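Scroll down for the structure; my scribbles are underneath it.
A single protein chain has been removed from this complex, and every other one stays in its place.
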Amino acid sequence: MADPMRIRAQAAGDKTTVRVLMSHEMETGQRKDSAGKVIPAWFIQEVTATHNGKTVLTADWGPSISKNPFLQFVVKGAKAGDKIAITWVDNKGDKRTDEATVS
Amino acid sequence: MRTRTLIGLATLALCTGAQAQKSTADGIAEYRKMLEDGNPAELFEAKGEALWSQKRGPKNASLEKCDLGQGPGVVKGAFVTLPRYFPDTQRVQDLESRLVTCMATLQGFDAAEIAKTPFGRGEMANVTALATWIAASSRGMRFNLPQGNAAERESYEVGKRAFFYRGGTHDFSCASCHGEEGKRIRLQDLPNLTKNPGDGIGFAAWPAYRVSNGQMWSMQLRLNDCFRQQRFPYPGFGSEVTIALATYMGVNAKGAESIAPAIKRRRRCK
Amino acid sequence: MQTRREMLARSATVAGLLAAAGFLPTSALAAWPQAAFDAKTLADAVKALGGSAPVESKDVSITGPDIAENGAVVPLGCATTLPGVKRLLLLVEKNPNVLAAVFNVTDAIEANLSTRTKMGQSSNVFAVAMMGDGKVLYAAKEIKVTLGGCGG
Partner (left out) sequence: MKKLPLLAGGTLAAALLAGCATGPSPAEMDAKANQLIKSSFRDQGIAKTDRLAQDLGQSACSSDKAPDDATADKIMAEALVTVKWPAGGQFIGDWRTGERLAQDGRGMTWTDNSTDPKSNGGNCYNCHQIDKKEISYGTIGPSLWNYGKNRGITDPAAPATAPIVQYTWVKLWNSKAYSACSNMPRFGHKGLLDEQQLRDIMALLLDPKSPVNQ
């Protein structure tokens, strides 16, 4: 199973900045191993962010997002104690969801 | 030293059009600053923290009773006092070899088997994650390795000799690159590790996340790759020389602030 | 000083719980836009996403370093001050496939997102805003990827 994400969600006024680190290889499918064999593509394709259960952002990613991806966005109206959840799904169908409380 | 104020990502969004011409050094400093917020080392920290309290291994036990030198279970402050002498094993141990001892005695893992595992795989990857979290728990603290025990003083003396030991096809020692002030390999600044090189530099920066390959590098792996580039044979994981070198660098770094786990941006030598 | 660790909001693992409760919003996602991610140019990628010809605009901004020491990790941001944006895109002109990310923006977030991308070489990068009224606006910036040294 995939390793956990790190989600930081910090409120300032009526805005909450969310910073996410995801644990993923993000293999492009264009690299070769030492034996010259192509390493198959393996990358996060879809990312969803929710605020107290309501979807606020969806994203489609390609393999050129860096390994162990970083994502930052700002949620309007979120306040301390609210829940921010992030879900990713990769091209092999693996998925992972983690949740953080706004501080 | 550069005194120019670094621009954060958010501010940058407002003033892209008005950016003046910057020097290469300023440009690179700006790039480094951008990467500091959101160091993927945090992912390994989180993994290590979870592993510490998780019941695992043949004995289905956690590591919460592991003694890193500050008493059983005490994590904060341990990193900046390692390597040190441990009475139970009767040897000086660095963080990683001590973790393997705890995994063997508390959880029932085979220590020799872990030591043989390549970096980044299996239980060795878990040792690195644990070391990352334990290092992070001492972030901002200053190095202060104990030297009260004769074995600790001997470790320092062995480490010093290993640091200057020339060998291999190229006659290199650690000191060939890290024995003088203000030297570089290509564009890479080389810390002088025969003294305190400053806060967060050299010994005080590892474990570190390397953006070039997206890997978390522990001090044992850092030393391993130094020896590879020195054209030496392969140092055993947790071997006497690697621990003695860590003692030498750690004692020399007395007073330096730990920033580990750091983020390193360099490409590897080709 | 408080350590950065202590400031972090703890991200609890709730994958199983959310999935069991039927909260995983995967059904809300459209299929991954394969054709757009196969595109070799900015215009083709936008076209594959159903957009019209992109027009350069000062109301869209692209952020990133002037120089990236390591092309494996290049921080990029895209933003617009205009209301009514539906999608923000990030693209790297000289990558084998230009499109890096598509962000489907809602009113609940600001139209300002950042991530990190790989860059094989020095290149232009683009931020594109696909607007609700069908307009497609973009901004460009050049980023140099240095060869760097070794060690460290």
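Letters A, B and C mark the chains as written, and numbering starts fresh at 1 in each.
Going forward, a residue touches a chain if its C-beta (ideal position, glycine included) is under 8 Å from a C-beta of that chain, and two chains touch if they have at least 3 such contacts.
A quick note: this is a predicted structure, and the numbers were derived from the prediction, not measured.
S.K.: Of the residues B:A125, B:M141 or B:A162, which one touches the chain left out of the display?
M.R.: Candidates B:A125, B:M141 or B:A162; residue touching the omitted chain: B:A162.
S.K.: Suppose we count only contacts with the excluded chain; which residues of subunit B make the list?
M.R.: Against the left-out chain, subunit B lists 90, 148-151, 153-154, 157-158, 160-162, 164-173, 175-177, 179-180, 182-188, 190, 194, 227-229, 231-236, 239-242, 244, 269-270.
Just so we're on the same page, only the chains that are shown with their structure count from here on.
S.K.: If I rank B-C and A-B by number of C-beta contact pairs, which comes first?
M.R.: More contacting C-beta pairs are found at B-C.
S.K.: So what's the Cα centroid distance for subunit B and subunit C, whole Å?
M.R.: One centre to the other, that is 33 Å.
S.K.: State, to the nearest whole Å, the distance from the C-alpha centre of subunit A to the C-alpha centre of subunit B.
M.R.: Chain centroid spacing, subunit A to subunit B, equals 27 Å.
S.K.: Quick one: which residues in subunit C touch 2 or more of the other chains?
M.R.: In subunit C, residues 8, 11, 72-73, 75, 77, 112, 114 touch at least two other chains, as defined above.
S.K.: Taking each residue of subunit A in turn, which ones touch at least two of the other chains?
M.R.: Counting only residues that touch two or more other chains, subunit A contributes 4-6, 66-67, 70, 72.
S.K.: Residue numbers of subunit B touching subunit A in their complex, please.
M.R.: Against subunit A, the touching part of subunit B is residues 9, 37-38, 40, 42-43, 46-47, 50, 211, 214.
S.K.: Quick check: in the complex, which residue numbers of subunit A touch subunit B?
M.R.: 3-6, 19, 21-23, 25, 66-68, 70, 72
S.K.: Contact residues on subunit B for subunit C in the complex?
M.R.: 9, 12-13, 16-17, 19, 22, 24, 27-28, 30-32, 34-35, 42, 45-46, 136-137, 139-140, 177, 184-188, 190, 211-214, 229, 264-270
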